[in-house]
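Below you'll find the structure I mean.
Every protein chain of the complex appears in place save one, which is left out.
Read from first to last, the chains carry the letters A and B; within each, the first residue is number 1.
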Amino acid sequence: MIAPFLSQVLRISVPYLFAALGGTFSERGGTINIALEGILLTSAFAAAVTTYFTHDPWLGLAAAVLAGLLTALLHAVICVTFRADQIVSGIAINLLAAGLTKFLLKEIFGSSSNSPRVEGLPEWHLAGVGGIPVLGDILRSPLLLLAAIGVPVGHFLLYRTPFGLRLRACGEHPEAADALGVSVTRIRYTGILISGAVTALGGAWLALDQHSFTDGMSGGRGYIALAAMIVGKWSPLGAAGGCLLFGAAETLQIRLQGGAVPTQFIQMIPYLLTMVVLAGFIGRAAAPRMSGVPYRKEE
Amino acid sequence: MSLRRLPQALAVPLLALGFSLLVGAVFVLAIGRDPVAVYAELLRGTLGSPYGVGQVLFKATPLIFTGLACALAFRAGLVNIGAEGQLYVGAFATAWAGFTFRGAPALVLAPACILAGALAGAAWGAVPGILKARFGSHEVINTIMLNFVAIALTGYMVSNVFVVPETVHTPEIAAAARLPRFEAFMPFFGGSPVNVSFLLALAAAAGYALLMNRTRLGYELRVVGHSAGAGEYAGIRTGPAVITAMALSGALAGMVGSNFVLGYKHYFEGGFSAGIGFMGLAVALLAQGSAVGVVLAALFFGMLSHGALVINTMVPKELVEILQATVIASVIVSSNVVQDYARRRARERTAAGVTP
Partner (left out) sequence: MSSPAVELLDIHKSFSRVKANDGVNLAVARGEIHALVGENGAGKSTLMKILYGLYAPDRGEIRIDGKPARFRGPADALRAGLGMVHQHFMLVRPFTVVENMLLGREGVPPVLPMDRVAASREIRDLSGRYALDVEPGAVVEDLPVGVQQRAEILRVLLHGASILIFDEPTAVLTPQEATDFFRVLGGLRDQGKTILLITHKLDEVMQVADRVTVMRAGRVVGERAVRDTSPAELARLMVGRDVALGRVEGEAPAGAPVLEVRSLGVRDSRRIARVNSVSFQVRAGEIVGIAGVEGNGQTELVEAIAGLREVEAGTIHMDGRDVTGSRVAQRQRSGLVHVPEDRQRRGLVLEMSLAENLLLGRQRESEFSGRVLLRAEPILRMARRLSEEFDVRPRDVSLKTRDFSGGNQQKIVVARELGRAPRLIVASQPTRGVDIGAIEFIHARLREARDQGVAVLLVSADLREVMSLSDRILVMYGGRVVGEVPGRDAREDRLGTLMLGGAA
């Protein structure tokens, strides 16, 4: 009873985990990233198309990362180089991703709804992992493993390494970073690109786990990831907690179909919880101070 | 706006539109089609016939409402990404009033339905305003979150409370609440659902212009939008101003139901909007805040929206979504570029000792 439930929670959480982790890297550096939704979509599409034509899901994964990087690069150019509004840029990129993937879906596969079936990533049977109780079975998916490892690694990167220190400084006090010889532009670009690459892993999961790309398959997951990141107070471990919480709520919703609590109310949980956290009812929500503010050097 | 500002105000949208059409052309070329032919077909299918014009007006109607909603928020210094949620709640309230008060006469019921929509939208919009005024939490995230809550909530209403079996919509509104289509008195619009709510949208635009430019409230909202410090100094309280602006913005978005519910389908249906609220952001950005600009930009996007169906035989209709997204991105980039340019020019002029 518990094992299947846990396993389902984890599987549902995978794209959230990647996108929320990605979002953390962008926002800690001072760039709000609403484009997570669009990155999920373009990377899922790239994964499906590439896997379809090469029959190699690993190449599909690589293509997803490339697509994520390119989408994030667009966001970085608009927000960092042109110092334009980060929120509007994110919205534009999400619209672009939705239009572009549908456009290409029709051109490449002649379908307005989904791609043909593609292979998924092979399972890994790692020695040792199989022996872990409850989780052993599900930790065979390479991407799931990667998510499980990625979260603590991301946390370490952000809080224990020079890069993380510089990234966080650029989100909190870019002038100070600049005065100490840190290039705010370069660091913010790096943060946004990491965000794109990591989120793309979530997009690849969506396509490869479902063995096809379907129109609009990100389905608001980028926004839920954003919510998880806020609930987790912009830290990778906290965000992961938020993702698992929301994943659990979604699992419950699927399992309680037709139950006492209408599904719509369970759907609302991530959003309402985020608003509660933002209003400061659960401690101080520690958003990076200069998140959303373009950096302009003194002239 | 003084005459000397006009070129700059036009430079931004024109740059953005030109660039977007170029990007669109590249996509068309990339799949081996002729961009000139595609754009020509788009023009012909939209402006080339009364039916096409009617469709453009029909598609532009909700965009005028959401465009005004976003523009009002912008001018008060707020970003309302919640028009989508506000219009869902508003349209549902419009429908609810329409199928609940069946006995009421048309002259009362239709306005009451529109009012119900505006009030529901206002209430939904006021929530992030209150959260900002009271707790300082940013309206952007809260409006995004409330979009999802609104969609889930109205979805619950349709599937659990006001159920019509086998459908995802509410019961039909009373006939008295319906807004007549233009074709009823202008037969050449034949077949197009464009209806009286388009006139309501124009009236809303006029009201918006009046409010922002001629009333004390509009003046105060603009002062706070530009500089909260100056607002405080002028005796304007920021909190109430923020809440008022968000509520007014929500009310405008909440009137979208007049087109879809009262003028077209005659019921509320889950998923009917498909991003009209977000497109409002695009409309407002392109319009640079002016009411005339909002109407023009909404007509342009309405044209694209109907044009998408027209060109679908030549290229995937999603070309239009790509165009819309590119317009948004290039508006924000070009307005920064134009501003930087103007500032540099001004600085050079001051350096040369030309300015006052």
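One rule holds for everything that comes next: a residue touches a chain if its C-beta (ideal position, glycine included) is under 8 Å from a C-beta of that chain, and two chains touch if they have at least 3 such contacts.
This is a predicted model, so every value here is computed, not measured.
Remark: the omitted chain is touched by one listed residue; of B:223, B:310 or B:329 this is B:223. When the missing chain is restored to the complex, the residue among A:139, A:177 or A:231 that touches it is A:177.
Taking the complete complex into account, B:234 is the one of B:108, B:234 or B:292 that touches the chain left out. Residues 2, 214-217, 219-220, 222-223, 226-227, 229-230, 232-237, 346-347, 350-351, 353, 355-356 of chain B touch the missing chain (whole complex, contact as defined above).
Although one chain is not drawn, its touching partners on chain A can still be listed: residues 156-157, 160-163, 165-166, 168-169, 172-173, 175-182, 286, 289, 298.
Methods note: only the chains that are shown with their structure count from here on.
Averaging Cα coordinates per chain places chain A and chain B 29 Å apart.
The touching residues of chain A, when paired with chain B in their complex, are 32, 34, 74, 78, 82-85, 87-89, 91-93, 95-96, 98-100, 102-103, 106-107, 112, 220, 223, 226-227, 230, 262, 264-265, 267-268, 270-272, 274-275, 278-280, 285, 287. Across the complex, chain B meets chain A through its residues 27, 31, 79, 81, 131, 134-138, 140-142, 144-146, 148-149, 152-153, 155-156, 159-160, 275, 278, 281-282, 285, 315-316, 318-322, 324-326, 328-329, 332-333, 335-337.
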